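Of the protein chains in this complex, all but one are displayed in their positions.
Going by the order they are written in, the chains are A, B, C and D; count residues from 1 in each one.
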Amino acid sequence: MLEVRDLEVGYGAITALHGISLKVETGRIVTLIGANGAGKTTTLRAISGLLRARRGQVLLEGLDVTRCAAHELVARGLAHSPEGRMVFANLSVIENLRMGAYLRRDAEGVKRDLEFVYGVFPRLQERLWQQAGTLSGGEQQMLAIGRALMSRPKCLLLDEPSLGIAPKLVQTIFQKIVEINRQLGLTILLVEQSAHMALEISHYGYVLETGRILLEDRAEVLRTNARVREAYLGGG
Amino acid sequence: QKPGGADGAIVVGEFASLTGKEATFGMSSHEGTQLAVEQINAEGGVLGRPIKLVTEDNQSKAGESATVVSKMISRDGAVAILGEVASSRSLEGAPICQENRVPMISPASTNPKVTRIGNYIFRVCFIDPFQGTVMANFATQKLKLRRVAVLTDVKSDYSKGLAKFFEQSFAESGGEVCARLDFNGGDKDFKAQLTTIKGSNPEAVFLPGYYTDTALICRQAKEVGLEVPFLGGDGWESEELVKIGKEAMEGHYFSTHYTPEAGSPKGAKFVEDYKKRYSGKTPDTMAALGFDSALVLVEAIRQAGTTEGSAVREKLAQIKDFEGATGRTTINGDRDATKSAVVMQIKGGKFQYVDTVKPQSKAP
Amino acid sequence: MRLGGARRWLVLALLVAAAVSAGSGVMNRYYLGVASEVGINVILAVSLNLINGYTGQFSLGHGGFMAVGAYVAAKMTLVFGEQVGAAFQPLLFAGALVAGGGAAALAGLAVGVPSLRLRGDYLAVVTLCFGEIIRVVFQNSAFFGAATGLSGIAPWTTFGWSWGVAALTVYVVLALVHSTYGRGFLAVNDDEIAASAMGLNPLKYKVTAFLVGAFFAGVAGGLFAHMKRAINPEGFNFMRSIDVVVMVILGGMGNTAGVVAAAVLLTVLPELLRGFSDCRMIAYSLLIIVLMLLRPQGLFRRSGKGGGL
Amino acid sequence: MQQLVNGLALGSIYALIALGYTMVYGVLRFINFAHADLLMLGAYAGYFVAPALAPVFGEASYGLLAATVFLAAVACAGVGAGIEYLAYRPLRNRPKLTVLITAIGVSLLMEFGCQHPAVFGAKTRPFPQLLPAEQIHFLGATVSRVDMVIPLVTCGLLMGLWWLVQRTRMGMAMRAVSFNQQAAALMGVNNNRVISFTFALGSALAAVAGVLYSVRASGIDPLMGIRPGLIAFSAAVVGGIGDLAGAVLGGLLLGMLETYVGGLPGVSNYRDAISFGMLVVILLVRPSGLLGRAQVEKV
Partner (left out) sequence: MSEKLLQLDAVTIRFGGLTAVSEVDLSIGHGELVGLIGPNGAGKTTMFNLITGVYQPTSGQVLFGGRGLLGLRPHHRTRMGMARTFQNIRLFGSMSVLDNVRAAMQLHRRDGWRQALWRGNQARESERGVESKARELLAIFGLEERCQENALGLPYGEQRRLEIVRALATSPRLLLLDEPAAGMNPTEKVELARLIRLVQERFKISVLLVEHDMKVVMSVCERIAVLDYGRKIAEGSPVEIRRNPNVIAAYLGQEVADA
């Protein structure tokens, strides 16, 4: 589904990614873990077209999309719930969700997906007409994820979906991620700090360190890897 | 060392508003001046040398004129400066000319203050007090008007000055100013003022503005149903007035400088030459005054026999009955021009001569 | 620019100013005039940079502040100029400049206080309105010569004065901003809410910026009046404010060296373009566009943080 | 009564111009300085096409006015989109103030370019008569036809634009782009297309205003846009920039104020000071404009 080859990305003089390669098979959940500043967010932003690659390629369903603009990728079935949420602060919750379905024409399907999102995040349904900017941090995070789902993507990029979310809801979110992956066959590339939980639901994982892929393996292998345990799973 | 251009030409500087909101007038005076210089050069120049006209644009902006005048004097070596229609900008250039002892002749700055800057500063037009008085006398004596409204351009010292002197003499002759309103030069909507004026029931409106505003005002006056004669000053004189104002201008009066119709062959020739030179355009007052300013300067240089500033200044101060496009010009003790004014009326889209007022009738 | 640099700058500029002033008798007046104008524009741009660049309040009122300074200073020297002896003229001039600056600072205070509540374009419009109101008041005030303005002002603005004051302005702005106190200006600009949570009073910083900025604009106005020797209200309309804003942005907001460079460039450029006669301003506006497209981050700034959020 | 009609007509013109400012601002969050000059270009476009159209629609008829306005709007929309492409798009990810400077540059370029003798020249030109000259008498006031037309056009455009922004996909995209271009792109919105469209629309609005303004004022020159542009810009801000109804309200308010003060003997010379003073007062009382909602910022 998604493949990254030898990607190099930088900000001005800084090089944030030094040629990384990764692969996300169709229907899989793949996790990207790494310390602060490792370049996880940068990777996702480069894939979804928000940042320009200096070198390397991004392939979506086998097609080279390295030079595609962000909006073209959405049309090809990619959705990205970005770090920092980026909700439309002055639009209402419902308008934000509808923006997520901007390219879709099937009113029926949109309606069904709205219901689905409400099912995952009942809080959003309570606040349909509130301006998104006045939502609490966690509520905005829910909105960002819900909005990404609304485009009914084939491939979903999630940047720290559990950030700022209450523990109970974190469990729900992870359950739902598994659910949509199973039921809809949605491919997911997940960036998470709660590496433990993320690896639990993923099929495969990559460990990123200062812009390079340090390790990659099946999720259950990574979970037992001593180095990973020490560095990212909080020792225990 | 002889001041002047490399090729022995006499350098004369001219500053004008060629762009910006008063570009219309600046352009006209510039074209007049340019025509004069071309004609003089065609006749072999003066003192056997051609004249090189250096023109600088001040964009109708305050603060530019001082810079350009000093540039023309100290970098281009201008021996004399011609310029500026607007008094406020002449006031900027004048001190620099005075300081450098370079004579300056303003074509059309009518504010009395200009020539008070110093003895090197001259003008070839009459001044506001005179023209204001002319129109006031004409209104009371010829038109027998008693109630007049005054509408002035707040941004223009010319308009304000004229209005002030008009009001003075008009009141002295027993008239009453029934409404005083203002607009901003360059505005396009005057209906508010005109509606109020209409409400005050005047017999006429004194409107000392430039022709572009004037034409629009007169058109809009018709639209609000204000159907009395309008009176104005030399700022009106331009064919554009009728082109823009159309029928709305019919019957209105304005005072101006000498006109060809009043019998000046030089004036008639100027109009003809100007049309030829500028593809059929008819000159306006500014053009004629710009033309005259150059002629007067050249005359003074010729008489002085040198381009040396103080000598030229001497001769300028003595100019008497000089025949130009705007009639006879005499420079008086204040270095202002004394010349007759004429009153014109617009009839059938043409300017028609009505009356001549001699400078002697100047009130004070 | 570090502080040591700023001080060296000040001394250097003062030295140049003094040297040129001493030699001014033999120099071409036009060039001197342009150079003095450069100084005045530097004052205007650098002082506006304190308001717009460092505190991030978009002010379009600099023309108005300049007008206040110009009129007050000019009126003072016109009234008292005759009465004082030649020896006291520089004193009177300095006094007039300070008075002009002070009056402008008062106006700045009046504009600065509303800035507590207003942001961005709303503040821009209020400052613009203030500037226009000031202009209209002068236009109608017989005391200040109405539409004709004031003329016959003494030609006291020499190159030395203009550059001296310019150097002083640069010094004051840099010193203010590059101090622990002055970091507050930047902090308020970056994030007002965070700044107040760090105990910095945003209002105080904003008003101070207006006060200081307006003061120097007023002084620049005084210098301007005594250089042009005739002033009228039209010279201080909102286009004047826009000119200064262009200098600040072209130079790179909050970058004093860049702003100085832009002020110099935008003063000298139109003079250099005089050869183009009637296409001059067309060329000038094209150059502004091209410069901005080529160096969007300002004249001097490295192309830093691109692509970020 | 007459003054009320005058004020309404003038105010509607300002409102019309303010709509253009607000439209562009609403999406791009920057003041399109060149708007005033697009207005002037629109007027000149009208000046040149009207005589050509006159034989088709008849001299001075509503059809002629409509056709002229339409063609001028199309021409200006093209110019506006072109300006956006050349001067603003390269600076897309830069601070808005940077774009403001190119906008000022473009504005100067159009002003000085058009003043050049080879283009339009600096002189005022008479604008052709597009509507019948007879006046309409109405409750004791004399109303020219254009003064009747303008408020109707403004009103119609306000409703049309409101519908566009609130009810269509393009409108939704516009609002999304206005808040966060990156996020909008992540929703599949083609920012460039939305922005070009907005510019074209804004410029067309300027042209409509330009032609109507010229019909009313009957004379045009290259600097004619500056003052109404300034007033309309202030009007848009006072109404709450970005808010369509606010722009119209602000425009009407300023037009009325200007007419009222301009018609008062004795203070008409302080007209601008008084109307600007009122603006200041309004903004102090309502810091985000009459209808503007305070921008929410959750801490």
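Methods note: contacts are C-beta pairs under 8 Å (C-beta built on N, C-alpha and C of every residue); 3 or more make two chains touch, one makes a residue touch a chain.
Fair warning: this is a prediction, and the values are worked out from it, not measured in the lab.
Student: Report, in label order, the displayed chains that the undisplayed chain touches.
Tutor: Spelled out, the missing chain touches these shown chains: A, C, D.
Student: Kindly state which of the options C:91, C:110, C:194 or C:290 is in contact with the chain not pictured.
Tutor: Touches the omitted chain: C:194.
Student: Among C:94, C:176 or C:239, which residue is in contact with the omitted chain in the full complex?
Tutor: Only one listed residue reaches the unshown chain, and that is C:176.
Student: What residue numbers in subunit A mark contact with the hidden partner chain?
Tutor: These residues touch the chain not displayed: 11, 14, 33, 35-38, 41, 83-84, 123, 130, 134-139, 141-142, 160, 163-171, 193-196, 230-235.
Student: In the full complex, which bits of subunit C touch the chain not displayed? Write them out.
Tutor: 3, 172, 175-176, 179-184, 186-187, 189-191, 193-202, 208, 254, 304-305, 308-309
Student: For subunit D, enumerate the residues touching the unshown chain of the complex.
Tutor: 298-299
FYI, only the chains that are shown with their structure count from here on.
Student: When the contacting C-beta pairs are counted for B-C and for C-D, which pair yields the higher total?
Tutor: C-D
Student: In angstrom, rounded to a whole number, how far apart do the mean CA points of subunit A and subunit B lie?
Tutor: Here subunit A and subunit B have centroids separated by 75 Å.
Student: Between subunit C and subunit D, what distance separates the C-alpha centroids? Give it in angstrom.
Tutor: Computed value for the inter-centroid distance: 31 Å.
Student: Quick one: subunit A and subunit D, Cα centre-to-centre, how many Å?
Tutor: Inter-chain centre distance comes to 43 Å.
Student: By residue number and range, which residues of subunit D touch two or more other chains?
Tutor: In subunit D, the residues touching two or more other chains are 112, 182, 269, 271-272, 295, 297.
Student: Give the residues of subunit C touching no fewer than two other chains, as numbers and ranges.
Tutor: Only 139-140, 278, 281, 306-307, 309 qualify.
Student: Under the definition above, what is the set of subunit B residues touching subunit C in their complex?
Tutor: Residue list for subunit B touching subunit C: 18-19, 55-57, 59, 61-63, 65-67, 70-71, 73-75, 87-88, 91-92, 94-96, 99-100, 111, 113, 117, 154-157, 159-161.
Student: Which bits of subunit D are touching subunit C when the two form their complex?
Tutor: Going by the criterion above, the answer is residues 25, 31, 87, 90-91, 93-95, 97-98, 100-102, 104-109, 112-113, 116-117, 182, 230, 233-234, 237-238, 241, 269-273, 276-277, 279-280, 283-284, 287-289, 295, 297, 299.
Student: Given the complex with subunit A, which residues does subunit D contribute to the contact?
Tutor: 169, 172-173, 175-176, 179-180, 182-191, 293, 295-298
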